[in-house]
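Here the complex is missing a single protein chain, while all its other protein chains stay put.
For reference, chains read A and B in written order, and residue numbers begin at 1 within each chain.
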Amino acid sequence: MTDKKTNRRDFLFTATYAVGAVGVGATIWPMIDQMNPDASVKALASTEVDVSAVNPGKTITVLWRGKPVFIRRRTQDEIAEARAVKLEELKHPETDEDRAKNPEWLVMLGVCTHLGCVPLDQKGDYNGWFCPCHGSHYDISGRIRKGPAPTNMEIPKYEFVNTNTIKIG
Amino acid sequence: MKNFFRKLSLIILFFGFLSNSFAAEKVEYLKTDWSFKGLFGKFDRAALQRGYQVYTEVCSSCHSMKYLSYRNLAEKGGPEFTEDQAKAIAASFEVKDGPNEDGEMFTRPGKLSDKFVMPYENVKAAQAANGGAYPPDMSVLVKARGGGVDYIYSLLQGYEEPPAGITLDDGVYYNKYMYGNKIKMANQLSDGLVEYADGTNASVEQMSKDVTTFLMWAAEPHLESRHRMGFKAIVYLIILTILVYFSMKRIWSRVETEV
Partner (left out) sequence: MSDHEYTPKSKVGKWFNDRLPLLTLANHLTDYPTPKNLNYWWTFGGILTFCLITQIVTGLVLAMHYIAHADMAFDSVEHIMRDVNYGWLIRYIHANGASMFFLAVYIHIFRSLFYGSYKAPREIIWIIGIIIYLLMMAAAFMGYVLPWGQMSFWGATVITNLFSAIPLVGEGIVTWLWGGYSVDNPTLTRFFTLHYLIPFLILGLVVLHIWALHVPGNNNPVGIDVKKPSKDTVPFHPYIVIKDGFALLMFMIVFAFFVFYTPNILGHADNYIEADPLVTPAHIVPEWYLLPFYAILRSVPDKLLGVVAMLSAIFILAALPWLDTSKIRSAVFRPLYRQFYWILVADVLILGYVGAMPAEGLYLLIARVATAYYFLHFLVILPVLGFKEKTLPIPLSITEPVLGGSPNLATAKKREFK
C-alpha cells in the first residue's frame, strides 16, 4: 500500500467521523434547549405595578418572573441616610444615586445574593433588610453591609410609565 | 442489496397505501394552490394577515382559539405583524384579569402575553348560545379534520340548497362537504363581507383561502422552521450516508465478501 492510498483512506474516515460528530451535536442541542425558558415564559417578562396606594415608609412586594420585587417608598430621612454612606465603607461599592434614580422609590429584587432567600423588611443592624437564612444585613439602599452575601441586592430593569405605575422588566 | 431495498420499498409503499385508506369516505374537495405545501412550503404573510382579519371579524364571535396568544401574531413564521401592530391588536380586546387587592375580577386592555379572548365563558355557554352545537375551538381545527385544509376550504364554500327529498330542521343547513351534509353553522361568507386592509377583493373564495391559511398556521405555527430544518436534516443525512457507504466499502474490502 502506498502512502498516497493511506492518506486517502485516513481522509475518508476522518471526514466521516467529523460529519457524524456534527450531526450528533446538532441532535443534542434541541434536547438541551428545551429546558430553557419557553416562549410563553419569556412573554411574561414584564409586569406593571400600580404604586399609588404606597405611603412613605412602606414597602410592597410584587411577583416578577416568579421572584419577589421590593418596592419601597422611602422617607426623606431614609434617603438622607442612604446617600450619606461613604463608598469605602461598602463591601460592594455602589452609590444610592445609581441604585435609585428616583430617590423616593427603591425598586429591587428581594432576593439575598448569598443563596437566594427573601430578606426581612426593616430588620438588621443597618435599618434596611436582614436575611434570616445566613444573617446578611442590608442597608436602606439594599446594599450588603455585613454577613456572607457577596453583592448588593439586584436592581431589575424598570421604568415609570406614569407617576403611579412602574413597569418592571 | 438491491433486492433488499426493493423489498423494503414495497413494504413502505404498502404502509403508505394503508395509511391513505384511513380517510374512509372519499369526497372530492375543492383544490387550490397552498403556498405552505411541499419541501420548501412557506406561508403567504399577506394571506395570513387577511385570514386573521376574517377570523376576528367573522369567526371569532362564535369560535375560540384558546391556544393562541396575541404575541404569536408578531412571531416569525406567522402573520408577522410588527410588534406595535400586535400590541395594538391585543389592546383592542378587553381581558379579564384578577383578582385585585380587593379580591375582585376586573377587565383591562389585552397584552401580548394574553391568550386570544374567547367568545364564551365555557363550552356550555357556547352550546346554549348556538342551539346546542358547540362551535369547535379553531386552534388545531385543521389537524383535527381528516381532509385538513382542503376540507375547511371546501366547507366554507360548500353551502347549497338541499337536494329534493332532504328536509332540514330549524337551524340546520345543507353543506355538500360536511360529513353527513348537515351542519349547524349557517353560511357565514358573502362577497365583500370584510374590507381587506390591503385592498384585496374579498370574494368568498379569497376569504375562504385566507382564513384557511390562517387556521393552518394556527395549528402548525412552526411549519416553516419544520420545513427548513427538515431539508437541512435530510441533506445532511444523505451526505453522511454516502460517506459511511464508502467507508464501509473500504473496510469490507479487507474480507472477500460483498456488501
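Heads up, the rule we're going with is that contacts are C-beta pairs under 8 Å (C-beta built on N, C-alpha and C of every residue); 3 or more make two chains touch, one makes a residue touch a chain.
Quantities reported herein were computed from a predicted structural model and do not represent experimental measurements.
Student: From the list B:58, B:118, B:140 or B:193, which touches the chain that is not on show?
Tutor: Answering carefully, the residue with contact to the hidden chain is B:140.
Student: In the complete assembly, which of B:45, B:182 or B:222 touches the absent chain?
Tutor: Looking across B:45, B:182 or B:222, the contact with the absent chain belongs to B:222.
Student: What residues on subunit B make contact with the chain left out of this view?
Tutor: 1, 3-5, 7-8, 11-12, 14-15, 18-19, 21-22, 24, 39, 67, 72, 136, 139-140, 143-146, 148, 179, 219, 221-222, 226-227, 229-231, 233-234, 237-238, 240-241, 244-245, 247-248, 251-252, 255, 257, 259
Student: For subunit A, which residues touch the unseen chain?
Tutor: 30-31, 33-36, 38-41
The definition used in the following text is that only the chains that are shown with their structure count from here on.
Student: Hey, which residues of subunit A end up touching subunit B in the complex?
Tutor: Per the stated touch rule, the residues are 9, 12-13, 15-16, 19-20, 22-23, 26, 39-40, 43-44.
Student: Please name which positions on subunit B make contact with subunit A in the complex.
Tutor: For subunit B paired with subunit A, touching residues are 69, 71, 75, 112-113, 236-237, 239-240, 243-244, 246-247, 250.
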